[in-house]
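Below is one structure; the comments refer to it alone.
Every protein chain of the complex appears in place save one, which is left out.
Presenting subunit A:
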Amino acid sequence: MTSEINDQSLRRAPCFSHSGENMAEKDAEIRFKKETISKLLSSFFKEDKTRLSGDAVLLMAEMLKVFVQEAAVRSQKQADTEDCDQVDVEHFEKILPQLLLDF
């Protein structure tokens, strides 16, 4: 399995700056909501006084999206090499160790 992040999933991610304006477009980019990430990270902080900057939240949303896309693409590849027509947990389990090492 590749140790580097697959180029494909990064290249597939469309440009960030345009998507905000083209919400009506059919191919609107799927991404995590800013509030979700903000609340999620804040809930995991050990100290209550730790705050998050707006840029940091947006970048974390992007990072988590790449993480999920990587998980999906690697699982799909694993299923493909095993000639399965559906991606199942066993495929994800096989790529999980390397995925966690890469992030």
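The rule we apply is simple: a contact is a pair of C-beta atoms (placed from the backbone, for glycine too) under 8 Å apart; a residue touches a chain by one contact, two chains touch by 3 or more; residues count from 1.
Here is the rule we use: contacts and distances are computed from a predicted model.
Per its UniProt record, the hidden chain corresponds to "Centromere protein S" from the list "Centromere protein S", "Trafficking protein particle complex subunit", "Max-like protein homolog 2" or "Photosynthetic NDH subunit of subcomplex B 1, chloroplastic".
Mapped onto subunit A, contacts with the missing chain fall at residues 4-5, 7, 10, 12-13, 15-17, 30-33, 36, 39-47, 49-53, 55-56, 58-60, 62-69, 71-73, 75-76, 79-80, 85-89, 91-93, 96, 99-103.
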